[in-house]
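Missing here is one protein chain; the remaining ones are kept as they sit in the complex.
Just so it is clear, A and B label the chains in written order, and each chain counts residues from 1 on its own.
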């Protein structure tokens, strides 16, 4: 650990960002095992259902990736909270996909909600959950399924409010 | 302040990035007051019209957010210029929206043009302007309005040039 906590925090956030970049890169490289290696050995991947451990995560990711000719997972809004050798994070993802077979374009907007740990000096996901915010599918995939255009859990903790007077229209 | 100006600059840029992430997160959480709290007390929000102060900013944001079932503001290209306890920034935003009522998808590409200050040790927006670069609306919103597909101010300072010989097509 660095003697200067400000430097250590910057380095930890950079390392966690680079883990997220590597995860997306391995997913888009159609490498489920490489993506699963971004998790702790006993990590949990929540992909519309729980996969426990790297082997199960890789199998789940392989099943998902087989549905696509192309994926491109664009990471942004990386918010990290450090707590020593532990961290939590929420980041945004926009993913472009092409369906296998039909080559239809499919777009997904979501959040990655993460728990991380520094294990033997390396930051890894101990839990990563994908939370959908929206999806647009121009057609059906090779299985004839369509992706729901609107039925998504939405932004974590999104509030309900009474409508305000629409100052925007008055402005 | 850190004795090492290189470390201080890195920490300031990280803190400003995290402010921008928090702002987008509060917007997408449908929390106008939380987003307004990212501004200085007397900050200015330019949302197609000026809102001065946190209360006015929150009211304006509430009026905008009421038009949408979903928003997802994806931050990128964060360019920050530091000047002691002041800073200016321009960042890129792509925002996915679903209209309230119709659930139509709407997409906006723009810039956040910011002025910031460190106040009591915390970086806050003193002025934030949204500059539209493009928008695509698949239909009308619940008010029957459509979002202009092309009528946008465009990238700040975008240049006019004489057309070049199209080397790309020759290449």
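Keep in mind that, in the parts below, a contact is a pair of C-beta atoms (placed from the backbone, for glycine too) under 8 Å apart; a residue touches a chain by one contact, two chains touch by 3 or more.
Bear in mind that the values here come from a model prediction, so they are computed numbers and not experimental data.
One of B:39, B:94 or B:123 touches the chain omitted from the figure, and that residue is B:94. In the full complex, chain B touches the hidden chain at residues 4, 6-7, 10, 13, 74, 76-79, 90, 92, 94, 109, 133-134, 136, 149-150, 152, 154-161, 163-171. Contact between chain A and the unshown chain involves residues 2, 7, 10-11, 14, 18, 21-22, 24-25, 28-32, 47-49, 51, 59-60, 62-67, 69-70, 72-76, 94, 96, 98, 103, 105, 143.
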